[in-house]
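To keep things clear, I will list the structure first and then write my remarks on it.
With one protein chain removed, the remaining protein chains of the complex are shown where they sit.
As written, the chains take the letters A, B and C, and residue 1 is the first residue of each chain.
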């Protein structure tokens, strides 16, 4: 267990899996020098230019090739520099990779991981700030992973690489600098498909992922001073949804707030509410999201557009 | 008012708008000969090869070009032959067209329409049967239109062409042969953004779109025999959601079932439930969707995967 | 277009010619049956016949070695059969039966048989190009000596996958052969009307790739060109782009207005039927024998495929291998 940054945790996770399994390989733009977010430094010099490949700016080709290579037994990990560029590879992920196992009657699965830096708050404007969860929420066969801590960044990534099916890993760019204790090797593994309770509470369930988890925890601290005990659930995997953990919590608290850094519809927020109600019965619920607008560049506008701890707290109070 | 098929209604709508406004133009594969769904026959001979353009199989280019042309004052209508190919144009729609009005501080809007044939039941397999609503549910600035009748096919399409912003129109391929009375000219216009009540009822609200509306109505007929009065709402526009109509109905019925031909998450079903509960308070709700699997080819499997009137009725009963 | 006329190798081994003929004939007859079944609504949905283009599938696949990978298109019956995919299982797939190559889940636009090297038939134009490029990437990294082949049409060369993958493969010197079946039309649209320059082989130069336009209705010419390209790939010399000029005898798919092709053009190409051309080189006896054999096989496989059960809807199915963990 060492204290490392989220960024280092990603790198370590990649390095460990490259070391462990020679079928693992990386593809991405400028990754030999670490990539724009410096998540892959040194990996090409350690593992060689055949396993750590600098690609042309051809997202569709290298993700598509990663699909084909995965079918043939490799375990490629693709870096799509910014999540905003994932739109360019939707066809490969949706029409080829995610459907392969089922459509081929289980002849082969597609152990393909796509990592991508997402999220607003860095003043990068509308096309370098999105968290495009909604592109993939409706794709059977695809797993969506969204770590909020360095330990999860490593643990979920390692699990994703060992998983036999396509996974998209969203790495929130504002979290890359966060520090935390992170185990080594197999101890680091974090299971896919399971949410975790970050803070226990009895009055309201607040569900979040990625950076929004921090906001939820901050809100819970504020609310505690008002004697409202909020339970904070970190989804960790957005798809498939760990409805059990959510429903169990909501059954105790009777109220549900979902925090999502994204527009109100299409993402995980609506899905969590729908699942909670379908499985657990009627309950008061609120989404705390961004407005239904592109993400603005100006600091004043971007700050106002981002979900905040106070907005989360306000939503909780409105339900109480 | 004439009785025409859904397919003819689409064609008539295009012809009327091409006639009415010389900025309107069509782009698509094989559309000069009517296209694979025969929705555009005769238009090139009437309006000429400059306004009705047969494109290469370059969806990204011609949709991207349509975006640029729309900024410069044209009103292009793009046909993406099958909705399953929309993944290839996500970048253009999401990163360029939908954001343009806001990001340019309202210098220009993007009057671009993308029509696409969607839906299962035609034994076309996993990559020619999807309704990829989920790709676009989370895109601010984008309007999603989903007609269920010939009149709406024409009326919503005409409204979309006259609308100043990007619209994706989903045309369910099993509906192309349906017949119905359809007005001419401006009388045909159907407003975007407004749902309609297809059948009134007091016991449960059933929300649907496209072909699922037929299933909802069929289910309502069955339920009526059991003295359950189901109100059927046809969304017509999936985004922005007409939450008012849904909430008003649910306030009366106290129960909500959403029928969607698609996987459980990512589409409009979750969004309708979340919106209804946020705005109207807790209520019992169910999604009737397809399983979380790619769409199978074999008739036995596809039939079982499709939502059915009996599944809708069963969901309603389960809530009663 | 620059198809190089080539002198036929008259010394060709008659057994070899007969094998090639039989391979093409099996496809021709198989598709005759598919069409009948389609018209009888037993094959549902749609169907894309490759009749007229059999020499490309057969010539290319005849040059492959075990372990090679093929990615084909929705027009993939020919490639599948030429590759040795069980004809009964293929027919069963088209009929949506549980004994189909894909258990009936895929249908004709997703036929897959990894054991035979068929990574898939791809319904998205260009999809085959990416899949083969990826298979070549795996072959290169694992040094297993295999080569991947992508089949695609003339329409696909204007698509994103084509460009990005050919560049990527060229840069990485991947062991892959790109096989374009130029049948002059993408659906109903003439190739030359949507393809700038109208010279597909010439596009190889953009990626500094060797490229060649070859008579795709001459099975020997096809095999020869494919062999050379496969050898290059296997030698670590990287990808090749092959353009095979050919023609489909039938419409694009079930819906097809038909009238877009000048009758003289159809006529002319029917005269260049790859089977007729090879038959002329074979003796009548050999041709007769081939027909007898192929028809017998067809009858048996049809019976078997049609006797198979439809997949059971209730049966458990998952979109992923294993649960998330």
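To be clear about the criterion, a contact is a pair of C-beta atoms (placed from the backbone, for glycine too) under 8 Å apart; a residue touches a chain by one contact, two chains touch by 3 or more.
Since the model is a prediction, treat every value here as computed from it, not as a measurement.
Between the chain not shown and the residues A:34, A:73 or A:254, the one that touches is A:34. Set against the missing chain, the residues B:109, B:205 or B:299 yield one that touches it, B:109. For the options B:193, B:254 or B:291, the residue in contact with the chain missing from this view is B:193. The omitted chain makes contact with just one of the residues B:3, B:19, B:164 or B:184: B:164. Only one residue from B:62, B:170 or B:268 touches the chain missing from this view: B:62. Among B:51, B:115, B:173 or B:287, only B:51 touches the chain that is left out of the view. Within the complete assembly, residues 29-30, 33-34, 36-38, 54-60, 84-85, 88, 122-128, 291-294, 296-301, 303-305 of subunit A touch the chain that is not shown.
Residues of subunit B that touch the chain left out of view are 25, 50-51, 53, 55-56, 58-62, 64-74, 91-92, 95-96, 98-109, 140-141, 143, 159, 163-165, 191-194, 237, 240.
Annotation for subunit C: contacts to the undisplayed chain at residues 158-160, 162-164, 166-168, 170-171, 193-199, 202-203, 205-209.
In the analysis below, only the chains that are shown with their structure count from here on.
Using mean Cα coordinates as chain centres, the one most removed from subunit A is C.
More C-beta pairs touch across one of A-C and B-C than the other; that pair is A-C. Here the CA centre of subunit A is 29 Å from the CA centre of subunit B. Mean C-alpha position of subunit A lies 40 Å from that of subunit C. Contact of a single residue of subunit C with at least two other chains is seen at positions 100, 102-103, 105-106, 110, 123-124, 160, 317-319. The set of subunit B residues that touch two or more partner chains comprises 84-85, 88, 125-127, 291-294, 296.
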